[in-house]
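Okay, so here's the structure we're looking at.
Every protein chain but one is kept in place in this view of the complex.
Per-chain residue numbering starts at 1, and chain names A and B are given in the order in which the chains are listed.
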Amino acid sequence: MKWLKILLFVFPLLLTLQSSQAQQRFPKPEFHTSYTQPTPTTPEPRGVGMEFVDVLVLLVVLSLTSWFAIKSRSRNGILALTLFSVAYFGFYRYGCICSVGSIQNVALALADPRYVISLYALLFFLLPLIFSLFFGRVFCGAACPLGAIQDLLIYKPITIPAWLRKALGFIPYLYLGIVVLYAATGSEFVACRYDPFVGIFRLNGPHLMIYLGIAFLLAGLFIARPYCRFFCPYGAILNVFSRFSRRHLSVSPSKCIQCKLCTTACPFEAIDFPDEQNEKPDTRKSTRKFILYLFMIPVLMLAGGWIGSKSHVFLSKANNEVYLAELLISHPEVKADLANKDVQTFLASGKPMETLVAEAQVIREKFYIGSWILGAYLGLVIGLMALNQVIFRRKEEYLANRGNCYSCGRCLDYCPVEKE
Amino acid sequence: MNRKTFINNSGRLILLGGLTYLTGSIIFKRKVSASGKYVWQIDPFKCTQCGRCESQCVKNVSAVKCVHAYQLCGYCDLCGGYFKPNSHELTTGGENQLCPTGALKRKYVEEPFFEYTIDEELCNGCGKCVKGCSSFGNGSLQLQIRHDLCRNCNECSISRMCPSEAIIRVPIEAAYQIKGDFVKPAIQNLKK
Partner (left out) sequence: MNRKVILSVLMVLAVVMIAIVVIDRLKSRVDNRPDNPYEYSVDQYKAVDSTLVRYAETLDFTFGDFDLRGIAFANNRLYLVEDNYLLIVSPEGEKLSKSELPESPKCITASSAGIFIGFKNYISHYSTVGTLIRQWKPLNDSALLTSLAVTDSLLFAADAGNRRVLRYTTGGILSGSFDGKRDNSLHGFILPSPYFDLAVNNDGELWVVNPGRHALENYSFSGELRGFWDRTAITIDGFSGCCNPAQMAVMPDGSFVTAEKGMVRIKIHGSSGELISVVAAPEKFEGETEAPDLAVNPAGDIYVLDFERKMIRVFQIKK
C-alpha cells in the first residue's frame, strides 16, 4: 500500500520532468569523465493519512470528555485528557490545524469556489460543534490544546465583576465576525496570525508571536482562560450551540440542595447562582421591557449594518491588493522608490494598473457586503445580549451556565450530593 | 418545564439543520479534498529573490532551501550564483563566495566544468545565489519549500509577504516544481 502511495506521488512528478524535456532546455555539456549528474531531491512531508488519525484522536477525546463530564463525573479523568491534549494536539501536532483556525477554511470555502478545503479541516470544524449540541462545551474542556494549556496554568484566578465579564464577552463575537470577514474575502487568516499559543507549541517562531504567547500565559495565571473567555472566535460559536445541548455537565448529580459549597469552585465564574429574591417582578412591566428590547433588535441590526458599511473602506485595507492599489493611486511617488520591493515587483510584472484597480474594486465590493453583514450581525449580538438581561428566569439551583461552562469538571468534587 | 425542553429541542434541531446545510453545500458545491493534502510551493518563475523566505518563515531556520535543477546548469567556471561579481580569482575562497553561509559547494568535474551542489544544512533560503544565477547564468538554482521541514501552516507566513505572489497552495502530488526549462517569462528586471 505504501509503495502504491509512493508511486502515485512520484509518477506525476516524473511526468512533469518528462514533458519538460520536450521544452526549450539547452543540452547540458557532454562529460567525458565518468561524472553522473545528480538529481534534485524532493523530500516528502509527514505521511498523508496521518491527518485522519488526528481526527480519530479528536473523536476519542471528545467522547471520553463527555463521558467523564456527564456520566462518570470525574475531574481526574478530564484533567488527564487535558494533559494528553496539550501533549498531542499541542506539542506533537504543533497546534496546527486546530478547530479555531478551521472556521477560516470553512468561510473561505463557502465564499470562494476555487478554494479546496481538506476534509479533515472540515471535520475539525464540525466534530466539536456536533458534540456541543449533545454534551456541551466538552471540546473546550479537554480537547482544545489552546484551552488545555491555559487551563493547566491557572494559579490565582481573580473574580471579575459581572458587568465587565458580560461586556468583554462581546469581544469573541466581534473577533469571530472579523475572522470570517477576512477569511471569506481571501485577505488573511487573522486567527492563525494572532494565535498566541502556536508559537509556544512549536517552541520557536517570530519574536512578536512568542511575546504574545507569553503575555497570554502570564495573564492566564491570574485570569482563568483569558483567550477562551474573551477572544476565542470558535468559543463564540460553541457558546451559542452549547445552550441547546441535550445533556450538559451539572454541578450536582441530582437535585441541588443549595449548600453553597460550589460558589468558589469555578475559576471561570460559570456557575449561575440562584437569585436572592425569588420574586417575580411586575409581569406587565417586564413584558413591556421584553417587547421593547425585542423591537430594538432590528434597529440595532440596521444601525450596525450601516456603521459596518461605513467602515468597509478601512477594513478592506487589510487586504494586500487593495492596499497596494490605494498606495499607488494616492501616493504615485512611491513608484520611484527603488527600495520598495513590493511596488517595484508589481511594476516589473507587466500587470497593468487598470487590472490591479479592477481586482481591488471587486475585493472592496466583497468587503462592502461583508461589512454590512458584519455590522448587522454585531447589532443582533448586542440586541440579544441585552434581551438576555431582561428575561427573567427562575433559578432555584446552582447550575453550570450552559453557554460559558467548559465542562472542566472542577466543581464536581465540591458538591456533596450523592449520586442516586 | 415543557416550554424549556421544547425551545431546547427545536434550537438544537435548527442548529443541526444549519450544520447539515453548511456541510452539504461545501461537499456538493465546493471542492473538498478527501485524500490529498495541500502544501505550499514556490513558483520559481515568479520568485524575485526578495530575501523574505529567509526571514518570514515561522521556523527560525527557514524551511525554504535553494535547490539545483542540474539539467539546466551550464557547469560554468565563473558561476554567477557562486562567485561575487568582482571575484578576481575563481577559487573556493570564502571572500569570493556570494553565499553568506557557504552552503553552495563547488567541485571540479573536468576542464572547464564545475559541479555546484547545495548543502541544505547550511542553506538559509536567502536566495542570493538564485539571484546571481538567474541574472548572469542559466537560472538553474531556485528556491523551494522543503516539505520535510515545512510545518504546513494553515496560512504560510512567507506567502503573506511575497511581493510576486509566488507561493501557492498545491496538492501534494505536485508538491515540488523543479525547473525544466528556462524560457518561461520571469520577473527579474527590477528597476535598480
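Operating definition for what follows: contacts are C-beta pairs under 8 Å (C-beta built on N, C-alpha and C of every residue); 3 or more make two chains touch, one makes a residue touch a chain.
The model shown is predicted, which means the values in this text are computed figures rather than measured ones.
For the options A:L203, A:L218 or A:I291, the residue in contact with the chain missing from this view is A:L218. For the options A:A87, A:L152 or A:L208, the residue in contact with the chain missing from this view is A:L208. Although one chain is hidden here, its contacts on chain A can still be listed: residues 26-27, 29-30, 32, 156, 158, 193-194, 208, 211-212, 215-216, 218-219, 222-223, 318, 320, 323-324, 327, 331, 334, 339-343, 348. Panel shows chain B; residues 49-52, 54-55, 73-80, 85-86, 98, 100, 110-113, 126-128, 131-132, 135-138, 160-161, 188-192 of it touch the chain omitted from the view.
Operating definition for what follows: only the chains that are shown with their structure count from here on.
Chain B has its Cα centroid 27 Å from the Cα centroid of chain A. Remark: chain B residues 8, 11-12, 15-16, 19, 22-23, 25-26, 29-39, 48, 50, 56, 58-60, 67-75, 109-110, 113, 115, 117, 138, 146-155, 157, 160, 163-164, 169, 171-178, 180-183, 187-192 touch chain A in the complex.
Chain A meets chain B in the complex at residues 8-9, 12-13, 16-17, 19-21, 23-26, 28-29, 31-33, 35, 37-46, 48, 51, 94, 96-97, 101, 104-106, 109-110, 113-119, 122, 126, 129-130, 133, 188-189, 192-193, 199, 202, 204-206, 209, 240-241, 243-246, 320, 338, 341-342, 344-350.
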